[in-house]
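First the structure, then my questions, so here it is.
Just one protein chain is left out here, and the rest sit where they should.
Let's turn to subunit A:
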């Protein structure tokens, strides 16, 4: 009999790990996958285009039920695991199903952070995390007019854009004076804001939400300064929290998330974890690129080919809003000892900034013209000395090649 691998979480991280494992050792395990959502695995990144109406659910499916069957994987979709008994090496699902494991892979992802202001539990207040959320939003868009998105980060702007495309009047509420402040410096954020305003989005910056107002469904959002805007739908996109409740209950060592080593192993050698639920060397993760790396390493270790090590890499960010080109990677703020290359062409909607440290690129913010983003990313990863091409660097790869 084959050893059993139980995967908790039918999302992108877990299933990518399974894929990597299958590549190396297709027949090594009996694999069982538990997922909270009642679907196969889909590309969560494409929820924004799904909301915007640019893609269909079929478009965004990564693994259909047939795929699981083809690979002999048992899928329990819509039945989340509620308990892990590490002593007995058994998981128990919400439906009461118990499955034994020899190896356990935790890929529980993260949970949206719902700001606990009064009224946050009112109907019409949602997050933007899964297909259900998208369906709620589409439903709201059909019957309501005013949407408020709280949180002007990557996800919030994508949600806002989607709702706008669905015909709602959308206001984005952000707590700082700068959109996407995790990924953009101020000039880029201002350009972005202008571009989105041009599309029809409204913004309230430096706005502290005090209360979500409504008798039985949300009707307005009130701020600390007492002002109020109408809202039929409130989407909270104020960040996510690693989903580690299950791991904590089972006594696995957690800090901000489930702590793993360079092989993605938790403190229990039979238990691995990947994705947004893990903490590796004090970092947590939200972008797809590092998670792909984790999946590759974790898959290898599960396959017994334990020679890979997960090394954190900088990952670039892009905004998936049609007509807005934006690329951000690495340390784009800089500071003591760093240098800046900046190019501004507001009329053309172009802003580019490279942060240099010791003659190497430490970070980049590209707005409007992102073509060279991957090239800069490569230069960051390779720690390339750019001294010789500094004068042409910001003008792009083609010109540097031409000048060389």
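Rule of thumb we're sticking to: a contact is a pair of C-beta atoms (placed from the backbone, for glycine too) under 8 Å apart; a residue touches a chain by one contact, two chains touch by 3 or more; residues count from 1.
We adopt the following convention: contacts and distances are computed from a predicted model.
Novice: One chain of this complex is missing from the view, so tell me which of "Assimilatory nitrate reductase catalytic subunit", "HEAT repeat domain-containing protein", "Cytochrome d ubiquinol oxidase subunit II" or "ABC transporter ATP-binding protein" is its UniProt name.
Specialist: "Assimilatory nitrate reductase catalytic subunit"
Novice: Which residue, A:139, A:345 or A:358, contacts the hidden chain when the whole complex is considered?
Specialist: Only one listed residue reaches the unshown chain, and that is A:345.
Novice: Out of A:59, A:177 or A:358, which residue would touch the omitted chain in the full complex?
Specialist: A:59
Novice: Hey, which of A:30, A:276 or A:372 is the one touching the hidden chain?
Specialist: Answer from the full complex: A:372 touches the omitted chain.
Novice: Consider the whole complex, including the chain that is not shown, and state which of A:7, A:33, A:46 or A:212 touches that chain.
Specialist: Candidates A:7, A:33, A:46 or A:212; residue touching the omitted chain: A:46.
Novice: In the full complex, which residues of subunit A touch the absent chain?
Specialist: 43, 45-46, 49, 55, 59-60, 62, 288-289, 292, 316, 318, 320, 325, 327, 339-348, 370-375, 390-392, 394-395, 398-399, 402
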